[in-house]
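Only a single protein chain was left out; the remaining protein chains are all shown in position.
Which chain is which? They are A and B, in the order written, and residues in each are numbered from 1.
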Amino acid sequence: MSPIATAALAKTAPPAPPRRRARSGPPTRRLMAPATLFLLAWMIVPLAMTLYYSVRHYNLMMPELRNFVGATNYKLLLTDPTFWHSLVNTLVLVMACLAITVALGLGLALLFNRTFPGRGVARTLAISPFFVMPVVTGLIWKNMLFHPVYGLLAWLARELGLAPFDWLAQQPMLSIVIMIAWEWTPFALLILLTGLQSLPEDQIEAARLDGAGRWQEFRHIVVPHLGQVLYVVVMLESIFFLTSFAEIYATTSGGPGTATTNLPYYIYQNAFFQYDIGLSSAAAVGAVVLANVFSFFLIRFVAGNLNAGSAR
Amino acid sequence: MAIVELKNVVKNYGGRKAQGPNAVDDFNLTTRDGEFVVLVGPSGCGKTTTMRMIAGLEDLSAGSIRIGGRDVSDVAPRDRDIAMVFQSYALYPHMTVFGNMAFALRLKKLPQAEIEKRVREAARMLDIEHLLERKPRALSGGQRQRVALGRAIVRQPQVFLMDEPLSNLDAKLRVETRAQIIKLHRSLGVTTFYVTHDQVEAMTMGQRIVVMLDGNVQQIATPHELYAQPVNTFVAGFIGTPSMNFLPATVGDDARSLQGEGYRFRAGDARAAGLAGKAGATVLVGVRPEHLKWCGSGDAQAANHLAGKVDVVEPLGSTTMVQVDVGGQRITAQLDSAIAVEMGQPIALTCAADVLHLFDAQTGQALGLPAQA
Partner (left out) sequence: MKTRRTSHVLLSLLAYAVALVMFFPILWMLLTAFKTEQDAFSITPQLAFAPTLESFRTALEQGSGYWHYAFNSLFSAVVSTLAGLLLAVPAAYAMAFYPSRRTDFTLVWMVSTKFIPAVGVLIPIFLVYKNLRLLDNLWGLTALFTAMNLPLLVWMAYSYFKDIPRDIVEASAIDGAATVQTMWRVVLPLALPGLASAGLLALILAWNESFWSLTMTDHKAATLAVYIASFKSAEGLFWAKMSAASVLTVTPIVVLGWFAQRQMVRGLTFGAVK
């Protein structure tokens, strides 16, 4: 600062005491360090290592051969039809499950957002599948419901005079989607129902007085009100759907062929059965990128929510 | 009980590099021991920030605060020996009324008997003894407010801070509680800072009032001084209901007479000095509605005279509020209700010479005030 400016400042401002030390304030840094370090160690460092492995030649069967290979793994990956198949499978699975759970969840939420005797019990029963372990879901559906001979659906088909259907063999992806949707529709239902119940009664009443019909009421009052909640449902579900594993592991093991091999299963197979660390790391990077495309929107939402929160 | 001194206190939210206007700028005040000081001003004027700096909830950007002679500028709130009543009351929802009041004493590790005694005593003073075992959510707004007061009283602190404690009460309860707080202050004699945006509350409660605007102290004075000798148009307009009327007027050659379209005034002896050398200039004349009187035809020659047309009549019972159009400017007069006025009728008003206020037309500063101490 020039001497003149300093002099001018000195003239205008009363001699301010030197900036005081912060009062023995809260040890925020120490409070946040454990969580931060833990996430760094278990998430960020491994993520960096995945990136590193993805540009190395690294196969556990040939541990002596570990050198930098640039984009080779990625090239291999992009020429592997199974990878493309698994990518498409992943997207189909996520989109189908999203569409079903949100549509069904919304319908059920509207159904349960009315007062009728036994509502609490009915709702509790309806949301139970969400708490069921995915491996159990897979086994129960595969054996006791989908089984082409002894399964309940086969029996039902026979009773109706239809040919029994081997679900997991003939419609493997649809079967997986049904199981996952069965688990996650309750989640959408639960959250959307809470959203509906937070809708102020007077808004609905005002709309009715304004002459809105049932559909208009739904379209112009309920849906906009649910906007944020729907967003949360879609985003959280996509994160979980993107990483679906147990249901596939317990039923089709990715088959028949590669019909139900999604990205996580593809990586799992390449790493644990082909021992190809480099290639599966490259695929893992792909999975992270895919998840980020989805999460980008969620994080924007969370950040927006944060700002709204601090403005309150 | 203590003297509180604020010296050159500045608050700027810009962080390390001071940016933008100061939220509080160069605040200076020394209280008397046991004084009741009210900070008043429109929202955003810095009154609450000032109080929070006294409490230690906000750091000072510059300056210093002393309580009882001790510099507390860097002292944590818990070590300042102060108690605060929050606008929201900030009662601990998971504790009973007793627990709320005893919390600070328990932290101080006072003996149980002493805690019991102090809480009961405060509860008796506030008439909330029967509520001691209840949780805050089971209380009415007024009861919560008294618990908040009680929580402050049991501390027996050096200073009370009250942040708009009455703003969540209904009108009737507000008047009652106002009286109760004044009584409490009398009997406890603890130095008190009281923040409000309500000038009636300020005038009725404060022994001294600090009027603030945009982070700046406008005037620090007793209620009477504020009313009789406001230092500028803001204070003059802020204090008193209805607000003071302001009328631009040209100063006559005698530096005494004032002239505008539809009205003329003659400055009283006390203020006339402020007009010296201002012949031909424009000043603002301030006159409070309650000082305007109906002017019979015989007074047409009165030194202070306003003529206009009645615009709106609001009978209030004992008095009648009349809005008058004087040469295109609207002024308010509070007239005796015995005088019958009708809308549209011409009216003439007058007032005494010594109730006129004079302000500089550009700066809004009062003219001709007796020199401030």
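FYI, a residue touches a chain if its C-beta (ideal position, glycine included) is under 8 Å from a C-beta of that chain, and two chains touch if they have at least 3 such contacts.
Not measured: the values here are computed from a predicted model.
Of the options B:K7, B:K47, B:R118 or B:R155, the residue whose C-beta touches the omitted chain is B:R155. When the missing chain is restored to the complex, the residue among A:V55, A:L77, A:C97 or A:I127 that touches it is A:I127.
Touching the omitted chain from chain A are residues 25-28, 31-32, 34-36, 38-39, 42-47, 49-50, 53, 108, 111-112, 114, 116-119, 121-137, 139-141, 143-145, 149-150, 152, 155, 182, 185-186, 190-191, 194-195, 198, 228-229, 231-232, 236, 239, 242-243, 245-246, 249-250, 263-264, 267-268, 271-272, 277, 280-281, 283-285, 287-288, 291-292, 294-295, 298-299, 301-303, 305-307, 309-310. Seen across the whole complex, the unshown chain contacts chain B at 55-57, 76-80, 82-84, 86-94, 103-104, 107-108, 151, 155.
Here, only the chains that are shown with their structure count from here on.
Rounded to a whole number, the gap between the C-alpha centres of chain A and chain B is 56 angstrom.
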